[in-house]
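Removed from the display is one protein chain of the complex; every other protein chain stays in position.
Letters A, B and C name the chains as they come in the text, with residue numbers starting at 1 for each one.
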Amino acid sequence: MLGKLRAREEIVALFKDGQTIAIGGFANHGTPNELIECVIDSGARHLTLVSNDTGDANLTIGRLVHEGRIDKVFCSHIGMNTETVPLKEAGKIDVTLIPQGSFAERLRCGGSGLGGVLTKTGLGTIAAEGKQIIEVAGETYLLEPALRAEIALVRARTADPLGNLTYRGTSRNFNPLVAKCSDLTIVEADMMVELDEVGLDHIVTPGVFVDMILAR
Amino acid sequence: MLGKLRAREEIVALFKDGQTIAIGGFANHGTPNELIECVIDSGARHLTLVSNDTGDANLTIGRLVHEGRIDKVFCSHIGMNTETVPLKEAGKIDVTLIPQGSFAERLRCGGSGLGGVLTKTGLGTIAAEGKQIIEVAGETYLLEPALRAEIALVRARTADPLGNLTYRGTSRNFNPLVAKCSDLTIVEADMMVELDEVGLDHIVTPGVFVDMILAR
Amino acid sequence: MDKRNRMAKRVAEYFKPGDIINLGIGIPSLCGNYAPKGVMLHTENGLIGVGPASTGLQNVESFSNANAMRFVPVPGSSVFDSAESFAIVRSGRLAATVLGGLQVSVKGDLANWARPGKTVGMGGAMDLVNGARQVIVTMDLVTKTGEPKILNECTFPLTGKACVSHIVTDQCVIDVVPEGLLLREILEGLAPEDIQKQVEPTLVVAGDLAVMAE
Partner (left out) sequence: MDKRNRMAKRVAEYFKPGDIINLGIGIPSLCGNYAPKGVMLHTENGLIGVGPASTGLQNVESFSNANAMRFVPVPGSSVFDSAESFAIVRSGRLAATVLGGLQVSVKGDLANWARPGKTVGMGGAMDLVNGARQVIVTMDLVTKTGEPKILNECTFPLTGKACVSHIVTDQCVIDVVPEGLLLREILEGLAPEDIQKQVEPTLVVAGDLAVMAE
């Protein structure tokens, strides 16, 4: 039973300039806020962010925008963040907008050894620009390619020492997908539990996807 | 709150000659055995079966082969069933073999409004025959198209009146995928529970996918 | 009843018990108040069973809808991740999605997420209009400056093509049908010509044109 708990300093030291970081959460809810502060404390810059949104100005994921750490974003919208919008319009942050369901599938593909999925979402819109169009059984689909990151930051409700995770309510959102899509997965859990405390049928993210858990 | 419980006679009456029926389970485990008996009692013939395997001879899913109801099978293997193998070799059952992980994804696509997924599994093997080869970001993938059925038979551990389902252990297997991939989803549950009895975070298949539950 | 609630109430007439519905922000978010018993609300961030706004100890981060409103789940709720949420959306499991609109075309194309040069994100709207069995747009018939929003062709970036089922406006109800746009209901005191002059395409007037409830 190898422990996955890691001290904050050890986690802070992992972040480097230019990395691609995927972060769970939806509109400031279910975001790994302590791990986001670790990124800020690392001093890493020129990051590419993969997350559903950029939170509110200087809140949750928005902290990274506020601190000037983000060069690029892959997301489904930035509208809530009054700092991201002008940065995008000024060309200071490169934002790639992806329909939310396609964004979820792209993360899932990236984390599941799949190259992409075929969807009808976005056909005939600017979301289809630059994408392959594929015919299957007489139907037309857009090919949405897999999306991966170097580091994933995940917010869980509970984690056991092996990294088996559960989530609470709508805080689950993109977290189980983010947990799969990266080379290194780091978890912030509200609560540590013992092995089997939550019951094996209730585990949502198996520990095999988790590399480290923030100790606190 | 519309009840989804249906009497056995009502369910037996749904099966017709020539239908495509998807069935959950893996090697006789987690199979909806009472619903399989409903298919037999319906008298329906010339069925297409979509299931990981055909069980053992005259057991679980193998009951349908034994009773001569199956013309075609989409599955990952038939090797355990001493009745299916000679029927295939004699050309009496048309068997399409699909790698198990690709089979799971094809069901998931069929149930998720997706046209297919890209995988490397099966490249350079007979599993690639007749399939599209797609390039994404310089990598080569096999396109595995969505698979759907007309009726899905699902085995659950618990069902609530809205059809929210949980599963136990490895009886889960293909059941949550089968539950999504069909026009009509019928569930056999070991136990009926009240709304919220298992907790909303523990539901594995949301009731939105379930049309009917076998009353017993 | 104010205009917004009147429109929301009219939209909710499309709902039937057992339906699972997704509601957008603005007027659509009011439709839940008028839904028949047995309708459940889906929120794309991962739950079926959105209930009333929460207060006190129940006001927790873990039950928030896509508009960041905190709520109490109703009995029989279920939770899932974003991939499963959109599997529900794309596969036609939602009886309807209700959204605001910037423009709707005669063919039922919808533009509701961006103005030219102002693209801050489509969120889940493109999946919702692609997947829900009915796409109900509720919006004022014309812009604040009196420009038509129902057009021959949308000029703003599209959310989806040929996806709209019904348009519920402050003055009328219009269905998108193979023949074009069918005027089904108008407010008491208005004539079909009053509506026609505020839209670009030529409307088909229903033989059984009804009065829209005040």
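A few notes on this one:
What we mean here is this: a residue touches a chain if its C-beta (ideal position, glycine included) is under 8 Å from a C-beta of that chain, and two chains touch if they have at least 3 such contacts.
In this text the structure is predicted, and so the values were computed from the model without any measurement.
The hidden chain, counted over the whole complex, makes contact with A, B. Of the candidate positions B:Val12, B:Ala57, B:Ala127 or B:Leu195, contact with the unshown chain belongs to B:Ala127. When the full complex is taken into account, the listed residue touching the unshown chain is B:Ile78, out of B:Cys38, B:Ile78 or B:Ile134. The omitted chain makes contact with subunit A at the following residues, 1-2, 108, 111-114, 160-162, 164, 180, 195-196, 200-201, 203, 206-209. Touch with the hidden chain on the side of subunit B covers residues 26-30, 52-53, 75-79, 85, 88, 97, 99-105, 107-108, 119-127, 157, 167-177, 204.
Here, only the chains that are shown with their structure count from here on.
For the pair subunit A and subunit B, the distance between C-alpha centroids works out to 32 Å. Averaging C-alpha coordinates per chain places the centre of subunit A 29 Å away from that of subunit C. The residues of subunit C that reach two or more other chains are 47, 73, 79-80, 86, 89-90, 130-131, listed in rising order. Looking at subunit B, one finds that residues 113-114, 200-201 touch two or more other chains.
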